[in-house]
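What follows is a structure written as structure tokens; I'll ask about it next.
All protein chains but one are shown in place.
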């Protein structure tokens, strides 16, 4: 398992400049800020039900920043704000959660596909996209984010198998956060690790500490190199833990282990990377609060922009099903 | 890999009496006769399109005879005549291929589920049945037969995963005959062997020579012991080769390797076991022709019975969709 | 009698039926420890144990597919699909096997499988949490379909489904899950499949609806000058043709209200029935007030999509003009 949940420092990643490291940090903070603000906005009734990703920021940022701009990202609802790492304005994502059509976007603008709500059904999309790019002789690859529960779906299986058979340049990133709503991964599979599934598809599998942004970055970068070299897909199991409710509508008290949650929160990924950067001397209080401020401001502006949007055109309910 | 395609004798199986061995032989001959006669009946227009299983008899008979009468068999169209090993009269199966409702049966009569036409969709049925029997504290287990191509379907994946998670006493028998109609297994999966898929489900996997009836018997018996002991499912990959067209409607000349087919036909499973029994001195010309004669007679009587059935009641087209 | 919400009535039905028949087994995603995302299965795990209230892996086709096998082993599975839109992966099992297996055994073997799911919009949820896919189920041979509009029927129809030897799909309007409350008979309570309910009597026009649209039709009837009869179909398949024909025979006018997309929706079957068997009674066109042939919108627009009393009234005015 690349990365190390216990010991620090997490170790260096070859070729990463100090700027790169700070960029990773900015991404983590932006995602964390988006998530924490969203929970507040929800409690204020300013957005609808929201799927919290607190603690999954390293898994998301580490993977996306390891890719090229030409590469496409296929998120699940759990990675709803991942477009922010591709320049998508927060108001777009906030609008999605506000049930406003301004929450739709053109995937080509950011290289980010629409948020997939039905579990695992976007895996074949990422595979088809990657396969299609390869057929065109282009070097773009794709990454699909999905959860531990998603591995039980036929759509995951068929997509993964197509990926291997077509040697599609795709990265299947499974965020194993231990839970599918109230269902623990132990009731989802009897496999010792989800990464074991890679064997059955004849593709390489890697298991990483999803709380270690550098470990995720490295694993993803290696998978992307393989993909571009024509060596096909890689299955990455990023081990994280869901420290928050499944979504704002969910009350996990009935099933979650509070102590485990507490422990995991202590070791949460953003603070962990922050401490690392401070030890390296790359981050001080000033820069840290500046980065935090930028993120807060982005969200403040984002919710303001989302809330100042005119109500959607009622005519939309009869439009856009067809081009012609 | 249990069993050995080259060397003979195939080696003994502990606890198998001479009677057991001859019973296996009778089963092989009955299936072979059914299959060869069916191809003739089809050419004579006496049955419709027919899915040939020539060369798969050892895989079918070895597995079914290793089970108890209480255990249920879930066949695909490729195992259409497997009910014969449970006392189903040939006319029932022949009627199925004649498109006559007399081809339907009550699964409880023989412990044989209906023939599954949609690939892999019966895998979850076998799993649910086995799980359900276990819940009742009964010792029955189930076996599902499916092909190499079926492993690409979501239904296989979801069924296999349920089997492991519910530790259902079920045997997943994959008949890897190298082809899904015109699609070679190399285009079906990138896994080195289909048995590798077992790892991803956290269940034991076994790879056997599907042309070696004793190897299949032994692997199945061990899987059944595990199942009854509460140790859950087993994935068995039985390696065979499709020496015949996919079905009477198929012309494989466009895609098949004729030499390979010839070689496989030389080593076909019934003759191979017959030579083994002769070497053991258990089978002589007289007994062999007696067994062959019984099988031929069973088919002759079967087709006669099927053909003498009155035409189906037209009223059936509006009945039996609902109990009430 | 107890005053219950619709989801409480569903839970009551499950409690009663599981108590009544030890072969009833409830299975689905998060139905156990969590008691279901809408709490429809709350308390079942503690009361009946993990063998009879099963948290399954996340695989709808696997849920329904294993339910077929469980039925073969003598169980009466009640499968929960977490949301109607997540029932789509199980359509294959439903069409190929659940609706065909009894027939496939020449009627010898029964498959008493119940599939229940929340359905419809009005709850301000993200995409694919507010569809109304009943037409897919109704069109499938071997499947029965019922959609309650109130707590008492929710309990009674689910009980009928669980006791039925045939596969039944019960679609529960999620917008009605928590309100309004209604009086629900305690203990045994069965509403037979195939019987419509006259929600309101009237003489000038018949409003035909089911599920959440019944309240919309009733509101329209309330606001209407003329006298409208409101029929709550309840059981889409089998359908209570007599009730529909009797009412339209009386009123000579019909407006059908359906939340689902219009084309080839269930409302079309009702209109077709009237065009065949009530043609001489009809004094006006049969109008359908429906959702649009466009995916259910982002929820800020859902009230524009879901048929409203105003849209129903418009249609009623039109048919009354004849």
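By letter and in written order, the chains are A, B and C; residue numbering begins at 1 in each of them.
Please note the rule applied: contacts are C-beta pairs under 8 Å (C-beta built on N, C-alpha and C of every residue); 3 or more make two chains touch, one makes a residue touch a chain.
Bear in mind the structure is a predicted one, so any value in this text is a computation, not a measurement.
**Student:** Of the listed residues C:108, C:198, C:226 or C:294, which contacts the missing chain in the full complex?
**Tutor:** C:294
**Student:** Among A:33, A:60, A:161 or A:177, exactly one should touch the missing chain; which is it?
**Tutor:** Of the listed residues, the one touching the omitted chain is A:161.
**Student:** Of B:62, B:103, B:178 or B:302, which sits in contact with the chain we cannot see?
**Tutor:** The single option touching the absent chain is B:103.
**Student:** Could you please point out the subunit A residues that touch the chain left off the display?
**Tutor:** 72, 101, 104-108, 113-114, 117-118, 121, 123-133, 135-136, 142, 154-155, 158-159, 161-162, 165-166, 319-324
**Student:** Write the list of subunit B residues that the hidden chain touches.
**Tutor:** 48-49, 77, 96-101, 103-104, 115, 117-119, 149-150, 152-155, 180-183, 187-189, 249-250, 254-255, 311-312, 314, 316-321
**Student:** Touching the missing chain, which residues of subunit C?
**Tutor:** Output for subunit C: 85, 88-89, 91-92, 95-96, 99-100, 103-104, 127-128, 133, 135-136, 138-142, 237, 239, 260-261, 263-269, 271-272, 274-277, 279, 282, 284-288, 292-295.
Simple rule for what comes next: only the chains that are shown with their structure count from here on.
**Student:** What pair of chains is linked by the largest number of C-beta pairs in contact?
**Tutor:** Top-ranked chain pair by contacting C-beta pairs: B-C.
**Student:** Look at all chain centres (mean of CA atoms) and spot the one farthest from the centre of subunit B.
**Tutor:** Following the centroid criterion, the farthest chain would be A.
**Student:** Hey, how far is the Cα centre of subunit A from the one of subunit B, in Å?
**Tutor:** Computed value for the inter-centroid distance: 45 Å.
**Student:** Could you grab the centroid distance between subunit B and subunit C? Build each centroid from C-alpha atoms only and quote it in angstrom.
**Tutor:** Chain centroid spacing, subunit B to subunit C, equals 41 Å.
**Student:** So, what's the distance in Å between the C-alpha centres of subunit C and subunit A?
**Tutor:** Centre-to-centre distance between subunit A and subunit C: 37 Å.
**Student:** If you look at subunit B, which of its residues touch at least two other chains?
**Tutor:** 154-155, 158, 161, 165
**Student:** Note the residues in subunit C that touch 2 or more other chains, in rising order.
**Tutor:** In subunit C, the residues touching two or more other chains are 57, 59, 61-62, 89.
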